[in-house]
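To start, I am sharing the structure in question, which I have written as structure tokens.
Of the protein chains in this complex, all but one are displayed in their positions.
The block that comes next holds subunit A.
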Amino acid sequence: MRRLLAGLAAGTFLLATAACGSSGDSGTSGKAASSGGTTTVKLGLIPIVDVAPVYLGVKKGFYAEHGLKLSLTTAQGGAAIVPGVVSGQFQFGFSNVTSLMIAQSNNVPVKAIANGIASTGVQGKDFGAITVKKGSPLKSAKDLEGKKVAINTLKNINETAVRESVRKAGGDPDKVKFVELAFDQMPAALDSGQIDAAMVVEPALATVKSQGGVEIASPLVDVAPNLTVAMYFTSTQYAQQNPEVVKKFQEATAESLAYADSHPDEVRDVVTTYTKIPASVLAQVTLPKWPAAADRASIEALEKLGQQDGLFKTAPDLDKLLP
């Protein structure tokens, strides 16, 4: 009897701690833990090629030199990262620029602080492309009218980009049928004919190409010559309260980006430490560009297109959003 009671008591205690755990933490999570001149900060990431510079920066000690200890936490998709940063679970996060603009236009307090990735800016040689199956009659983005095109998220950066490609090719983007599909499922869906075209990024792009798929447009290049696709961000509250930490993060990240951009072989090495991309695929992957600073003109172009396509409730304020 006593044992049973003790067990039950322990059970309820566990439930109570599980339920109340947040209240004890939320007060402190906004502040970074600091010890002996090093500040520990959490960075929420998606485990993809794009974030390789940060892994490389940690490995090379760029963050440590600036007194930062980065704790890298992976999440599945930006949907888990933005709330995590705003609620203080992470101090910094990684997100595409359109998502950040949508968040800001919905009054979510986010602040972009460092560049993430940019398109290569070269038609036909970007890390993302509209692809069709081998032997498909579709030859250009204009031919997508009335066709089923897969994108990873509706009403986000890739929809804006594909619509711009169709527009530039002289087609009507409203006639394209967009369907939502995860990048990794696109090669199989394209191959079996469930979709007519796919806006796919690496490493799935390499898989598509290895099966004979053909690129018909480079939408991220069509939006702007050197489009800033994604950035690192924090919450406005954290940026106001910890300007020094943010500054250190910016400096170390800029160094890491520059290093990654000039050392592609080390990038391919470090990618194998946090993804499972097979070596044969990785060798074929087109790496993005990692300029040290974001390209404001390209983000303005992206904003204009987003406005045109009705992505934002109110116009995002780039002066407030960008560093």
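As a convention for this text, contacts are C-beta pairs under 8 Å (C-beta built on N, C-alpha and C of every residue); 3 or more make two chains touch, one makes a residue touch a chain; residues count from 1.
We adopt the following convention: contacts and distances are computed from a predicted model.
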**Complete:** Of the listed "Hydrogenase", "Cation:proton antiporter", "Putative tricarboxylic transport membrane protein" or "ABC transporter permease subunit", the name UniProt assigns to the chain that isn't shown is "ABC transporter permease subunit"
**Prompt:** Who touches the missing chain here, A:Ala64, A:Ala188, A:Val214 or A:Ala258?
**Reply:** A:Ala188
**Prompt:** Touching the left-out chain: which of A:Ala118, A:Ala204, A:Leu227 or A:Leu287?
**Reply:** A:Ala204
**Message:** Need a quick check: the contact residues on subunit A for the chain that isn't drawn.
**Reply:** 1, 4, 7-8, 10-12, 14-15, 18, 21-22, 44, 47-48, 73-77, 79-80, 83-84, 87, 89-90, 182-184, 187-188, 191, 203-204, 206-207, 211, 274-278, 281
